[in-house]
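Okay, structure first, notes after.
Removed from the display is one protein chain of the complex; every other protein chain stays in position.
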Amino acid sequence: MRESLQSILKAVEEGKMTSREAHDELKGYENLGYARVDSARSKRKGFPEVVYGGGKTAEQLVEITATIMKDGRSVLATRISEEKAARVQAFHNEITYDPVSRLLYYRQGDVVSTGRRVGVLCAGTSDLRVAEEAAVTADVMGNEVHRIYDVGVAGLHRLLDALPEIDACDVLIVVAGMEGALPSVVGGLAPQPLIAVPTSVGYGANMEGLATLLGMLNSCSSGITVVNIDNGFGAAYSATLMNRIGWRENGR
Amino acid sequence: MRESLQSILKAVEEGKMTSREAHDELKGYENLGYARVDSARSKRKGFPEVVYGGGKTAEQLVEITATIMKDGRSVLATRISEEKAARVQAFHNEITYDPVSRLLYYRQGDVVSTGRRVGVLCAGTSDLRVAEEAAVTADVMGNEVHRIYDVGVAGLHRLLDALPEIDACDVLIVVAGMEGALPSVVGGLAPQPLIAVPTSVGYGANMEGLATLLGMLNSCSSGITVVNIDNGFGAAYSATLMNRIGWRENGR
Amino acid sequence: MRESLQSILKAVEEGKMTSREAHDELKGYENLGYARVDSARSKRKGFPEVVYGGGKTAEQLVEITATIMKDGRSVLATRISEEKAARVQAFHNEITYDPVSRLLYYRQGDVVSTGRRVGVLCAGTSDLRVAEEAAVTADVMGNEVHRIYDVGVAGLHRLLDALPEIDACDVLIVVAGMEGALPSVVGGLAPQPLIAVPTSVGYGANMEGLATLLGMLNSCSSGITVVNIDNGFGAAYSATLMNRIGWRENGR
Amino acid sequence: MRESLQSILKAVEEGKMTSREAHDELKGYENLGYARVDSARSKRKGFPEVVYGGGKTAEQLVEITATIMKDGRSVLATRISEEKAARVQAFHNEITYDPVSRLLYYRQGDVVSTGRRVGVLCAGTSDLRVAEEAAVTADVMGNEVHRIYDVGVAGLHRLLDALPEIDACDVLIVVAGMEGALPSVVGGLAPQPLIAVPTSVGYGANMEGLATLLGMLNSCSSGITVVNIDNGFGAAYSATLMNRIGWRENGR
Amino acid sequence: MRESLQSILKAVEEGKMTSREAHDELKGYENLGYARVDSARSKRKGFPEVVYGGGKTAEQLVEITATIMKDGRSVLATRISEEKAARVQAFHNEITYDPVSRLLYYRQGDVVSTGRRVGVLCAGTSDLRVAEEAAVTADVMGNEVHRIYDVGVAGLHRLLDALPEIDACDVLIVVAGMEGALPSVVGGLAPQPLIAVPTSVGYGANMEGLATLLGMLNSCSSGITVVNIDNGFGAAYSATLMNRIGWRENGR
Amino acid sequence: MRESLQSILKAVEEGKMTSREAHDELKGYENLGYARVDSARSKRKGFPEVVYGGGKTAEQLVEITATIMKDGRSVLATRISEEKAARVQAFHNEITYDPVSRLLYYRQGDVVSTGRRVGVLCAGTSDLRVAEEAAVTADVMGNEVHRIYDVGVAGLHRLLDALPEIDACDVLIVVAGMEGALPSVVGGLAPQPLIAVPTSVGYGANMEGLATLLGMLNSCSSGITVVNIDNGFGAAYSATLMNRIGWRENGR
Amino acid sequence: MRESLQSILKAVEEGKMTSREAHDELKGYENLGYARVDSARSKRKGFPEVVYGGGKTAEQLVEITATIMKDGRSVLATRISEEKAARVQAFHNEITYDPVSRLLYYRQGDVVSTGRRVGVLCAGTSDLRVAEEAAVTADVMGNEVHRIYDVGVAGLHRLLDALPEIDACDVLIVVAGMEGALPSVVGGLAPQPLIAVPTSVGYGANMEGLATLLGMLNSCSSGITVVNIDNGFGAAYSATLMNRIGWRENGR
Partner (left out) sequence: MRESLQSILKAVEEGKMTSREAHDELKGYENLGYARVDSARSKRKGFPEVVYGGGKTAEQLVEITATIMKDGRSVLATRISEEKAARVQAFHNEITYDPVSRLLYYRQGDVVSTGRRVGVLCAGTSDLRVAEEAAVTADVMGNEVHRIYDVGVAGLHRLLDALPEIDACDVLIVVAGMEGALPSVVGGLAPQPLIAVPTSVGYGANMEGLATLLGMLNSCSSGITVVNIDNGFGAAYSATLMNRIGWRENGR
């Protein structure tokens, strides 16, 4: 659908394409009944459909990943429990599972490197799972990844000390729980686009990350955008799209 | 009531006090019908009853302040509109009104200086009204006050530059709106007790200060306590009680 | 502060810089008492401090903008009422005011063009004020801006028809109220980074944009990040930072 | 009670009915102590009382279903765990249990077909349980059912491709989690009444379906009504009532 | 777009349609810059685009309504203040304005009667504005309308007395504020599809209709679907789509 | 309807009542089109229908009160603005208006005294409007009323001093804003049924009385029930019903 | 403390009481370290301290109940798990445990019958646990109890049929989950004071009873007061206090 309707209609009119071909061009998915795997996703977004593991059975995951992989496309599945991962790996032994980030992935030749670097910062050790979901995703999607962990604002010198490392990144992903102040402080110091990821680390009035999310949305620093609570994957996906900016200029 | 019931009962039993005197000792208020002015507040809390102006008529304010002042006690009234202030001042021309903090006050000889200093910090110019409510209250209640304004985390060097000034305070009041990150950063650097005051400065997901309040309650820095949104008065009142700690040791 | 502490310390040690110069280098602000104007913001973030107009008086705005402009820096102030704008313009007649976006701005030579294009989409005519805040900000900050308005999902063909225009942008800002479904649909079709801006357009269970915000944060499409309700300015600021990615590679 | 009070009173007055019979006519339930099974439900609503399984013991379910079935009425019970289902089936082996939708049902001759078709769409594979609750209920209540699954807006072509199938339905039930954008898009394209069912599929700011629900209630498309989160049953019940519209015209 | 893509592609291939015609067929809107008026809405949904008045200027309303009316299509605009209405009527004097429902409308020959009846019930006199928005919309869209007002559950006999009138309707719209119990009671008695409309009538814990909305979504009666708070228009729109069910069977 | 259906049916059967009379007996309201005034309310509840003034026009209020008064029934209308009150009094000059409680009332001979006393306590002067709504309602409905105002827990001795007065009441209504602690303290000391009324007095995290309401619902003292925020009327209505307990025993 | 301070002071002054006795009179509790059992509760409230079981260990429950029982006072403990109950019964075998209501109780001679009747209604079978907590508590506290279960508004005739039974009660407790409409309907029909108890029965937008609670607080029927979600105990406690009204008149 990214190619405008007009050009496809034109091609049909000029006999360069049959209506069947036009239809297939626009169709772009495989129907498994309970799932329609989006085979055109790569063409539209530059990366194959990513599988959201929440609420899917191991059987469904096996079949969906097989459908994606069979044409040489890379697989990335999020929020996969250790048990489900084991069952998928029993069928597809080339797939890697990372128990910290709970990601299941297999990178094939279809992923082009962005040639740029994503910095992943987190405020505390308890935010590690989410930070790793961001870092591993960014890596699988073709970015160089730099991890800067446990630099929360309660010990500000740890962060200031990391400024040279931060400086070397093209996009920043800043992961924090509790009051989520870290993105505001980093955003006041760094000139890169910054994606803030609230985590559900906290208790009481934190309300499983809601307070953190609200804090980040209200940041007094400019240049900050926000994703859903614990959505390390989404932050890395957006960071990748940012790191592809200018490809066209450079003839990619 | 602060003197234990037992000592009063003892005094009655020993004939040192009549039951009538005991009752009056415990009564400690003047009944205006719509209001019972707490004349024993000074004895219990070290400062006369403070008048909450919200929802009171000018006529009520005139009578209540007169009741407080007539025995040489100081007056402090919060959330007073300019119009109501003018009507109270028409009756009591010695009372001062400050339109920024919306405080109405008249300090008499009953207020003892704490001999200590309160630092009032705010994140942005828009937080000024609340910061001034804290600063003026702290001053009226007998503290030395030091103002450090517009030191929000988006320009961190402004705050770091103020560290020597901050160092010279005994208690810190930190006022901020939006995501409210300033208390976390100050709390990571300074060893004093810190009272965080969320303001209703912000929009959208700030929900009139609720996001700020939640952020402050979830701070990852230790040594921070929080008051209600826009409650500069309450912060200064608590700071004053803190600055009185140790009076007894020093024989006051 | 962006230059690491170490290099400044080194310079002092080697006698290339006095401690006074080092301090001034780190200080970087002008203290007006009620405000500390961050003169180092341009150096850190590539654009001078933007003034948040909410809660500031006209007098404060006049003085703050004067402070920013005097060194040849550009001014951008948000959420300015027509009345305040008139009072600022009385002092600084070179400043432009746009009543739709409520922005006050004056662009000087310090703003470098990004050389890239921001697409601003909105779902309905009622979202215009926020869309214009984004579009005008993006323009002032040095981007080419393309407006694609009233392409809400209730008439999907309007959006599909605009796909070629969308295709020509480097970053997308998608503004919508009510259920906020537009970013999900655009994000499913377009490969650019997409910043979703919820607006407070709606009623009842919309809760002044909160439902819209929540919808965007939960989008099933990847590559979407979100800013606060009605924060067109923030979206454009982030889009500008994204459009500067790769400057270093190209020697800028 | 559907027959107006007046006609029953009239019948009593005219001696066509005793006061006892009138009372029984109006009574219409069987009292089990802990439950009063509504035997008049069929007459009023065209389908027997449906049993809400949440919070009922297996023993209660056995007795209640027996009470419903004994007069030749169909049984439908929702939210039944596998364990409770097994215990009910031990007593009533003609009852079917579907573990995906968690429905327990037994259709007898009292259900009249609507002669019309319900389309059940869902956005993703994770929404299957709720979609099946709707589909099975619609089937048990006498509708032809057409399932169109995994057509979420992130891959819009999957939905557009299904338009001919959608076109053949009389009422649409659209099930979605996360931001719940699917009903808005379908509602912009299809002329049938559309019942939107939010699911609790999502995480973080989804708040177990609350964000989805709010999104659907604020849809910019017209012709959409909404039911409670995960309430596939309720959507199918309403769809059935819609599909009976016009029966009277046709003499049913 | 309702005609499947395939049939249009086929027509192009067979030379029955040029690619230009196919494009125009799919385009179906007029671009006013700030608005794209959806001229294909009638074909897709059976009624022209309805104008949401909130946040639109009188000038925009004049131009948008003119665009809709010029091809003989009916106009319906919601949430129009008296002042804006007067300015639109100055240009289009054939348009009617109803100050109770705040609807602006002009019915032309393109609206086909449904031949069926909508019953509009409301719980109290304070709900009148919303009930009338539903009733007038249902009338403009071609339904027979029956109003049954002030039948709240605090005086149940008023409702029971109206049962024969209720019985004569094909679809019910039930409008209520406060706790919103009326739909549950009506839904327990009546066999028609019931659309519940919460109103913002109430105070305190009603939270401007939120409590009412929640109550209706949780109704223990089956056959109820819900629309947004105060959305009388949306209820009537859905009721109209329901009343068109079966048209195809009858050859319409 | 309070007389059981059976006894009315019996009377019809025995010829003691015609079906018409039975119907009228059950009907019990007057239909003004926009309102159905419940003339049977007195018989069911022991007091005529009370008019909720919110959202009603002055014209509607004039007609509704006339309908109630014409048969010698008392009138009570709540939430009436001064302006509307003046317009109603222009028609019915015997009606009293109280601007503090915003009640409009006229007591006729149909109200029987309960012979018991309601104590109305409030925490602060700002709660006066709500406390007076309770006190005046209780008086109009036939209770002796005792007012005990400004006895908030910040000056506990004021409350303890009022214990003998509290002791002389049969039912207690306790009105408070802010944190709403007063009912808990009174409920710990007094043996009467206690109705807690939260007010919207407060700011910030009070959320217009929501925090107060929640506090009262969670009271650690037993014997407390709660009404909606600012609902002084409802508390007094319930207190009256409580004060009628035992009438039957005493042959009333 | 219920005897006014003055009378005790008087007695001390007149030598009728020593200061020690006066102190003991006012003290009225036994200090177990982790708990101060309130032995004066009976005198103040007419029933001994009720033990809230949530968060207490079995060991603490054993010791606390022993402390209450040793002076011939009755025990009532709420929210006791089966396991904890067994451990308490091992020590005090005269205590009864009811697994449905999760109450642990032992009634001694100190409880005086109210001589009046409490009606406990519930909307559905799933509300049974809460209804039984109310019914058993009311029984233990000396009321006659009448249970009327499963009379929810979806089958209104079940409720109307029970009106004669309802009529025979002095106070009504109405328990309901989901939208909680039952109290509104009963409150429109019955003249007794009505205590509404929301339950956490429901799902999705019910938010564990919050929607139910809000519905009940906003009831359009008068004479209804509300307690916390699932608080059957609190409703029965208040009902008991109501049923004691008038004791004094009758010389009790």
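To keep things simple, chains are lettered A, B, C, D, E, F and G as they appear, and every chain counts its residues starting from 1.
Everything that follows uses one rule, which is that contacts are C-beta pairs under 8 Å (C-beta built on N, C-alpha and C of every residue); 3 or more make two chains touch, one makes a residue touch a chain.
Note that the structure is predicted; figures quoted are calculated from it, not measured.
Trainee: Touch as defined at the start, partner being the missing chain; which of B:Ser19, B:Thr65, B:Ser126 or B:Asn218 qualifies?
Mentor: Final answer for the missing-chain contact: B:Asn218.
Trainee: Which one touches the absent chain: F:Leu32, F:Ala66, F:Ile95 or F:Leu156?
Mentor: In the full complex, the listed residue that touches the missing chain is F:Leu156.
Trainee: In the whole complex, not just what's shown, which of G:Ser74, G:Ser200, G:Ser221 or G:Asn243 touches the removed chain?
Mentor: If we include the chain that is not displayed, G:Ser200 is the one touching it.
Trainee: Would you indicate which residue among B:Glu13, B:Asp150 or B:Asp170 is in contact with the undisplayed chain?
Mentor: The one listed residue touching the chain not shown is B:Asp170.
Trainee: In the whole complex, what residues of chain B lie against the chain that is missing from view?
Mentor: 1-2, 4-6, 44-46, 50, 116, 160-161, 163-164, 167, 170-171, 188-195, 213, 217-218, 222-228, 233-235, 237-238, 241-246
Trainee: Residues of chain G in contact with the chain that isn't shown?
Mentor: That gives, for chain G, the contact residues 1, 26-29, 33-36, 38, 40-41, 49, 52, 54-56, 60, 64, 79, 198, 200, 208-210, 213, 228-231.
Trainee: Which chain C residues would touch the chain omitted from the figure, given the whole complex?
Mentor: Counting over the whole complex, chain C touches the hidden chain at residues 5-6, 9-10, 12-13, 18-19, 22-23, 26.
Please note the rule applied: only the chains that are shown with their structure count from here on.
Trainee: Looking at F-G, A-B or B-C, which one is a repeat of the C-D interface (more than half the contact pairs shared)?
Mentor: A-B
Trainee: Could you work out how far the Cα centre of chain D sits from that of chain E, in whole Å?
Mentor: The computed centroid separation for chain D versus chain E comes out at 24 Å.
Trainee: Taking each chain's centre as its mean C-alpha position, how far apart are chain D and chain F in Å?
Mentor: For chain D versus chain F, the centre distance works out to 41 Å.
Trainee: Between chain B and chain D, what distance separates the C-alpha centroids? Give it in angstrom.
Mentor: About 58 Å, centre to centre.
Trainee: Provide the list of chain A residues touching at least two other chains, using ranges where the numbers run on.
Mentor: Only 1, 5-6, 26, 188-189, 210, 213, 217-218, 220, 222, 228 qualify.
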